[in-house]
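In this view, the complex is presented without one of its protein chains, the others remaining in place.
So, chain A:
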Amino acid sequence: MAPSTSPAADLAPAPGGAPAPAPGPVATTPRARRDGDVVGLGRARAVAFVAPALVLVGVFLVFPAAWTLYLGLLDYSLTGSGAQAPVFVGLGNYTSALSDPAFAKSLYLTLLFVGGSAVLGQNVLGFSLAWYFRAAQRPVRATLSVLVLLAWILPGSVVAFLWQALLDRRNGTLNALIGTTDMAWALDHPMAVIIVFNIWRGTAFSMLLYTAALSTVPRSHLEVARMAGATRWQQLRDVVLPTVKRHILTNTLLITLWTFNDFSPYLLTGGGPNRESEVLPVYIYKEAIIGGHLGYGSAISLLLLLANLVIAVVYVRLLRTREPEAA
């Protein structure tokens, strides 16, 4: 074994004599470097270029958020004295939200909805579809893609109607398919219905993203594992998942945020029965628009926004720590 040969192949091209590029300025003046002005536009012109984008962001993003923050501090409502002369109530809306059992329940349902339909459902199903059909014949893959994409691209109202027809108590397709009679799916299992619905509706995105991600796994890496005798599961664990880890994180972040803010459960169950499927966006809608408590609704919206921010920050942190070490 162990040959004593000094492997000549070690001789990485030595930087013998070749002087490293001087760290001094090449094209930029010291002042430009200090300002970080790489392009050399000057501060005023640079600001002028960025300004239109900043104005748009300000008008459509920052202002509504700030306005929501402001509204959340008032007892602003759609009708009555709260509409005429809203009174400043401080953190009153927040304390009443946090002490409201309906809010707590809605938060719990939201976490169930997000965890069940996005983090688990769409993620796992999307990955599985991408994984099992990656080597399938082209017509098979094309058909699958069309079917899955269809659920994604149909308008929400159309989809809601289709599902109403599917789940209907008397003439529903599902009852006809599995031979149950008089089964009111949306009433008896509202959470299960909206979770399955959202998996069905959103899996296409995860599948597309994972199909692209899986195509970045080098074939030779899988073959090394096969040569070593790795099972399918070991190939997945040792080669595929580490390679697509960052894709998984990114996908999970996106679908988590989308599902958190998803209003379409309302189209299926209306949040009912008896608030059994009232996820936060539905709760906010009911409180603010139907109940008329705009101030209260704004306060909860802000809480939802904060939750989204926390999730985003956690994922971005995770992504950053997973960055491969530079060569």
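Basically, a contact is a pair of C-beta atoms (placed from the backbone, for glycine too) under 8 Å apart; a residue touches a chain by one contact, two chains touch by 3 or more; residues count from 1.
As a convention for this text, contacts and distances are computed from a predicted model.
Not every chain of the complex appears here, and the one that does not is recorded in UniProt as "Multiple sugar transport system ATP-binding protein", selected from "Xanthine dehydrogenase family protein subunit M", "Multiple sugar transport system ATP-binding protein", "Aminoglycoside phosphotransferase family protein" or "Cell shape-determining protein MreC".
For the chain left out of this panel, the touching residue among A:G42, A:G156 or A:P242 is A:P242. Only one of the listed residues, A:G40, A:P64, A:P218 or A:P273, touches the absent chain: A:P218. Residues of chain A in touch with the missing chain: 1-13, 218, 220-221, 223-230, 234, 238-239, 242-243, 245, 324-327.
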